[in-house]
Structures are given as structure tokens and as C-alpha cells.
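Have a look at the structure below, then the notes.
The complex appears here without one of its protein chains, the remainder shown in place.
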Amino acid sequence: MAEALEDGPRGPKPKRTFSRRNIILYGTLIVIALYYLLPLYVMVVTSLKGMPEIRLGNVFAPPLEVTFQPWVKAWAEACTGLNCDGLSRGFWNSVRILIPSVVISIVIASINSYALANWKFKGSEIFFTILIFGAFIPYQVMIYPIVIILRELGLYTKLGGLVMVHTIFGMPILTLLFRNYFTSVPEELFKAARVDGAGFWGIYFRIMLPMSLPIFVVAIILQVTGIWNDFLFGVIYTKPDNYPMTVQLNNIVNSVQGIKEYNVNMAATILTGLVPLVIYFVSGKLFVRGIAAGAVKG
Amino acid sequence: MSSVSVKSLDLNFGDVKVLRNLNIEIEKGEFLVLLGSSGCGKSTLLNCIAGLLDVSDGQIFISGKNVTWLEPKDRDIGMVFQSYALYPQMTVEGNLSFGLKNQKMPAAEIQQRIKQASEILHIEPLLKRKPAQLSGGQRQRVAIGRALVRDVEVFLFDEPLSNLDAKLRAELRVEIKRLHQKLEDNTMIYVTHDQIEAMTLADRIAIMRDGAVLQLADPNTIYNKPANKYVAGFIGSPSINFMDGDLQAGGKKFVSNGVEIDLKRYEFASGPREGSACLGVRPEHINLGKATDKGLFEAQLTIDVVEPMGSDTLVWSKLGDQDFRFRVDGQTKLKTGDQQVVHFDPERVSIFDQDSELRI
Partner (left out) sequence: MATSQRPVQLFRNMSAKIAAIPMVLTALVIFVGCTIWTIVHSFTKSKLLPSTKWVGFDQYERLFSQNRWLISIENIAIYGICSLIFSLVIGFLLAAMLDQKIRFEDTFRTIFLYPFALSFIVTGLVWQWVLNPEFGIQSIVRGLGWESFVFDPLYDADLVIYGVLIAGLWQGTGLIMCLMLAGLRGIDEDIWKAARVDGIPTWKTYLLIVIPMMRPVFITTLVIIAAGIVKVYDLVVAQTNGGPGIASEVPAKYVYDYMFQNQNLGQGFAASTVMLVTVLIILIPWAYLEFGGKKQHG
């Protein structure tokens, strides 16, 4: 029973793919995207060139002769001070710092947030407020007294000390993240479990933990990136043998002695950035969720 | 000439067909309600008419003008949204005047229109307030006002009362009906999932399902002569009783579980016939007591559950092995386990084909 259509416009409004609006919009986006990609490109091409080629050309020219020598040198031979075993030392130091820091900070923060969200006690909100305000205090105000505390505990310049510092300074954001998540769990569920006789730990392990795996992933992404990228705490609370990768990288690239080997420097820079970059590209939306959770107030 | 006409309209989102070959003609001054459960395409159709969605095929005419490719602002429409969509940082006056100012209309005329609209909607005292300081009902009045000042032929309402509580909803429903009576030259298209709103407001109702219109008729026809089983079940609360059975004796009687209903009085839509069918009878059409007339159908029921609601009482019972609901006056005393004789008039039932579900 289709009625006869009349003349004139019918169906979708004709849209030109190359309308002025689209050209401006996509053009701008592409130019900006190129600008954002440029440094990554420069890093990669520089790291694949030999030094003579670098001296002749410019940073944007693609390599005429691809060489992986700078990568090998950056990983295994580059010198910082007396050590000449390359960035690999810093890499393994960072791994040794990263794993316990991530695990301990997340375990402590998640249990703490669970207590804050579901087992409120007198004063718990006050401590939480202090904790959140603490996130805004410049670290510089607290770093020296922490040196004294760590020295008293015998942890100064030890990896253990740095792990403790990461746990402390990761606590505000992680607690906020977990607390907001746990608060959103329906209270009826929690009450039902209590009626069924489950206690503090029973509810945590059997109900909260299995329900909150996504938020744990977000927390892990947040912490791995944050701790891997840390420089300030690494340089203050460790000694040269234990320097994390970022500190060692800076020492290699910005060392005053010798000629600058830009290709090695760039290879070292990529190597240091690789861990968070891989996490970023693999985790995709979860990363965005992590930083948004980190940034947006509860 | 129709005020709004939709011709062979299709809309696809990727592979999903959201609207299929819709043809609707709406008269000038008519109040048309698009009714259906969520996901049936009613809001989508409204958005297409408004020009907020690009159609995949077909044409839309408003006051005889082909508007298929026109922007919403050029379609001679005004629209009211479920979430009010008031501009939160502007006063009520600012909300009403924003679109007009943007058209570079002279200030004096803007003032004139705002005055007129706010009188009609009784929102004059609110003009200097911000939306946050208004109640839900007041906000929706302002939203209607924003459509009113545009001085357009067609008003589109997208579930305007769904965010309000029951009492306000009833109040504003009357208000909208009054508005329609006052603006008799304006066409109104109103989307809702609430059948009471549809029945009370509409000149005609279009019942939609899966992107198609199942029946387009006045409320009385929709209620008494539903075009198919879905419409029969959708309209009416408590919902219609269905009995599965067979048409026998050339369509003279309907047999279901040993119950025999004489169909001499039933008006067949497409002539009497035999075969498996489904009979629907509304709970309101069932009366207590013995049949007073030979043409009526009489049955004895066992009462299962009684739900008193004050003004009337809903009774759940069994007819054979099928659920059978009927409505009686609130003063009637019935209790579970009672045997009760009831009767209804076969003239008022609806019979549907078992396969096509269409009215027979």
C-alpha cells in the first residue's frame, strides 16, 4: 500500500564527502595528529641511523642505512658514571621496584578503601579527607622528613624504601578509585552477606574482590605507568646502583662528558618509554578510564 | 491537504531496519499519538519528522512542502523533549527568546510572543527564574512555551510527561489537552508509551511495533476493534483475556476447552470462517450474574484471587484451565474459592487468526 512519492527531495540528504566542513575538520585533526606523532617518529628514525648520517642530515630524514647498533649500545654498553652496562641495569632495577610497589600499594589501598566504603568507623572520613588533600601537597614539602624516617628504618637508598614511598604516594588516588567503586556496589548485597554471617575478610574476598576485577586492572595500569615514569623519588631515595630506568636514562643522555651520541640517546629514550607505551596501546579504553578516574573527583 | 505526511519512509541504522515503509497522513489540527513499547521506533519517527535524523528513503511533507532535506529550524515545527532540555544557565525568558533572537526578530515582537505564550501556560511569574529553581511540571511548561513562541504549525512532543510523577503527569495531561483545544489550527504529534495519555489525548492513535504501524485509528476503534492480537493485548489495563480455540460450524461458534461461545452476534471483519483462532474479551466487558438474553455467553467460574482497588475490584479466576480476569464494582463482595456465574456479550469480543494474529 505504498503511496506514490512526489517529485523533489527523497531519502537521505545528499552529503558530499568533501564538504568544506569535512575538509577543515579532518584536515585540522590530521595536521594535529601528525604533530603529536612527530616526536615518536623522530625518536625512531634517529635511533636507526648511524652518527655520520645524523651529522649530515636533519632529524626528520628517514634513515638511509638502517642500523640497530644504537639499540644494542643503549641497552648493554652505554655509560653512566662508572657503570658501563647500559640501560639494562636501570630496566631491571625498575622492574624490581615496580612489581612489589604495584602489588603492595594496590593490596593496601583496596583493603583500606573497602573499610572506608563499607565499614565506616568514627573518624574514617576525616582521615580520608586528609589523604585526598595530601594528593595536592607538593612532594617537595615532604621529601626531606621522609629521608629521615627511611634512614631511621634502615631503608634509605634501599629498594624497600622506594617501594614504601610509592605505596604512600599512590595511596590517595588508589583509595579514591577503589572507594568510589566499592561504594557503588549495592548495599543490599553487603547486608545480605552480613546476614549470612560473613565477616570483614569473608565479604572482601568472596564478594568484593571477584566483583571488582575491572577496577583492579585500572589500578594496575595507573600504578605501573606512574611508578615506571617516576623520576623524583627514584633520584632521591635510591643510590646509583639502584637507580630506576628514568634516572639512568637522564644520566646517560645529559652526561656532560664525551661526544653526544644522539642515536644511542634516542634508542635509550624509546626503550624507557616502551613499557608504558605498550601498556597504553594494549589497554586502550581501560587506560582512559584509569586516568579519568584519577583525575575526576569522587 | 494534509498538515504532515510521511511517505514510504525507511530508516536504517547500519543493517538494522528501524522504520519500515511508513505512510502516515496527518490532518491540520489533528492530535496524533504514536504509541508503542520502547524500541518500537516511535521516537525515531518523531525525530525524522523533526529533521533531527536523516531518513534512508521516502519523503516527509509539512504543510504541503517537501521538507525531507530541510534543517529542523526550517520545517515549521516546535519540539518538546522528555528531559525538558532547557538551557540551564538562562532564565525562563532567555529560554523562550533565545531561538527568536537568533532569527534576528525585533525585540518588541519577541516580547509580544513571550507574553502570549506565558499567559497561555500560566508561567508569567516564573519568567525571571532559572530552570534549576523550577519544579518538573513548571520546567515542562516552559519547554512547551519554547515551542509555542516559535509560532509554528506542527508541535512535536517526545514523551513529555515521562519524567514527572503520577500526579503532575495527570495535571499536565489535561493542560496539554486544553492547549490543543485552544490552538485548534495546530497539528500535534505526541510520542508516548503510556496508553492512558494516548487514549485521553489523541484524535487518532498509531500503534507501532518493530518500526511499523500496526493500527492507525481513533481511540475508540483501537480499544473496541483492535486490528491484531498485539494491539488488543497492548491496550487496556488490566489486559484483555485471550482464549485459544477453534472456529466451528462455519464461524457460528468458538470452541475452547469444552466451552462453546455462540458467535451469531459477532461482526466478522472479513467474513465468517472456520479454523484455529484466538478470542479476546476485555475484563471490563464481563458482568456478574446470569445471562439475561439468549445471545449472551454465560459461564461458571471459580474465583482465585481478589484485588480490591477502591473504585473497582479486579478478580482473577479460571475458565477451564485458562486465566480469566474480570472487573467488578468496588462494592461487590467476592472471596477466593467462591463459585460465580458471569456473562459477556459476544458482540464485544475480538477474534484473531492464530497464525497472522490479524483480526478476523
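When the chains are written out, they are named A and B in that same order, and each has its own residue count from 1.
Criterion: a contact is a pair of C-beta atoms (placed from the backbone, for glycine too) under 8 Å apart; a residue touches a chain by one contact, two chains touch by 3 or more.
Keep in mind that this is a model prediction, so the values were computed, not measured.
Summary of contacts with the chain left out: across A:80, A:101, A:223 or A:250, the touching residue is A:250. Screening A:143, A:193, A:207 or A:220 against the full complex identifies A:143 as the residue touching the chain left out.
Checked against the full complex, the candidates A:175, A:212 or A:242 give a single residue touching the omitted chain, namely A:175. Screening A:23, A:37, A:192 or A:211 against the full complex identifies A:37 as the residue touching the chain left out.
Counting over the whole complex, chain A has residues 25-26, 28-29, 32-33, 35-40, 42-43, 46, 54-55, 57-60, 108, 111-112, 114-116, 119-121, 124, 127-128, 130-131, 133-134, 136-146, 148-149, 167-168, 171, 175, 199-201, 225, 228-232, 235-236, 246, 249-250, 253-254, 262, 265-266, 269, 272-273, 276-277, 279-281, 284, 287-288, 291-292, 295-297 touching the chain that is not drawn. On the side of chain B, the interface with the absent chain consists of residues 47, 50-52, 71-74, 77-79, 81-89, 98-99, 102-103, 146, 150, 158, using the contact rule stated above.
One rule holds for everything that comes next: only the chains that are shown with their structure count from here on.
Centroid to centroid, with C-alpha atoms defining each point, chain A and chain B lie 54 Å apart. Here chain A touches chain B in the complex through residues 1-3, 5-6, 8-14, going by the rule given at the top. If you check the complex, the residues on chain B that touch chain A are 7-8, 21, 23, 54-59, 61, 66, 68-69.
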